[in-house]
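Note that one protein chain of the assembly has been removed; the remaining protein chains are unaltered in position.
== chain A ==
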Amino acid sequence: MEKDLAIQKSIFSKISGIDTNKGDDFYEDLYKRCEERIDALQAVNPFTEDELEEVLVEEGYNRRDFMKWVSATTAMLMLPGFFEPLVAKTVQVLNRVPVIWINLQDCAGNSEAFLRTDGPTVDELILEIISLEFHELLMAPSGEHAEQQLENAMTTFKNEYLLFVEGAIPTAENGIYGTIGTSGETYVDHLVRLSADAKAIVAVGTCATFGGIPAAAPNPTGARGVMDIVSNKPIVNIPACPANPANMLGVILLYAMTGELPELDSLLRPKFAFGYRIHDACERRVHFDAGEYVEEWGDASAQAGHCLYKMGCKGPVTFNNCPTVKYNRGTSWPVAAGHGCIGCSEPGFFDKFDRFEAPTPFNPNYNPASDFQIAAGIGLFAAYKTATQEESAQEGYHGE
């Protein structure tokens, strides 16, 4: 274990991650394009600055709160500071982005997260500011009236709406494990039908992106992610269980601002959120480097806030922005609460990472080929796998 640890340490001490600076020309050009786009949106139906100001005041926020939020969000989106006014302006045209949100094989966790959208203050206004046309959890009508609402939205916003999908899609037995609507349409058919007229699809949460818990072995219902079903539309994956609402909002904002989807990695995850590892920005990182580990729940090291690697933390191989964005008004995140990262934003979660609380993250039978295509990641993974294989085998994984 000690020897393996030494190998792993040398691997995990390298910083992963993406280029956050693409050069002045790139940003200047982007800025221009965004400006044009926002002007165009404003011409469609302005949600004026006055109106926004009004809403802010009503909700008890002031311009300063708002600007603070704007600069935090600009940073999260990995845009240079001079984009801040543009981000602020974009909020004013967000109500021109129609969103249809559907729930499939889900637990409603992403909807709940969305409802608690945290971040500094202004996120709270999102319900009012974006144009949420259909959302089963929140909408007033049921049954036929709900279906009609959906039809209306699809017709009015044909080829314009963003389709948010929460939950996996059961494909076994011709899709019998999920039906919806008076006609008893299967989820597969429902998704395909709603995708056809969507501008783009945003898969929220690990179930909609990579199958999540329903797809864990033995995957009784043949659960799949959206990208396994829909092939002819742009897709953005926002994995994690649940997806961080800040990232959901980030995608909508970027889309409104640029008219395009954010830059994605090979797993279709926005790079602004999934471009670097938990481990890179972790507040316990100094302890990892210093070799100070929690060895047992509640021990002296736990009380001192040492690194959770030996308690099974998957931060070194998990790409997500939890340590910087955090949750619920930036209050905390799992590693801060003393529990290791369990890798919820990675494909193969859950099978790849259980036991969650033992330092043997990988199922030796799991095929990593598609996972870490960020070059550094591949090297890391191979080395890590070798280093931990023996231990994994002893633990006896059940996944197939």
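Going forward, contacts are C-beta pairs under 8 Å (C-beta built on N, C-alpha and C of every residue); 3 or more make two chains touch, one makes a residue touch a chain; residues count from 1.
Here is the rule we go by: contacts and distances are computed from a predicted model.
With the options "Proteobacterial dedicated sortase system response regulator", "Nickel-dependent hydrogenase large subunit", "ABC transporter permease" or "(Fe-S)-binding protein" in hand, the undepicted chain maps to the protein name "Nickel-dependent hydrogenase large subunit" (source: UniProt). Listed residues A:21, A:155 or A:183: the one in touch with the omitted chain is A:183.
Note on the undisplayed chain: of the listed residues A:133, A:280 or A:346, the one touching it is A:133. Considering A:74, A:105, A:209 or A:345, the position touching the chain not shown turns out to be A:105 (whole complex).
As for the chain not pictured, it touches chain A at residues 55, 58-59, 103-113, 115-118, 124, 127-128, 131-149, 152, 168, 170, 172-184, 186-187, 212-214, 216-221, 223, 241-242, 296-298, 302-303, 305, 322, 327-329, 331-339, 342, 344, 350, 354-357, 398.
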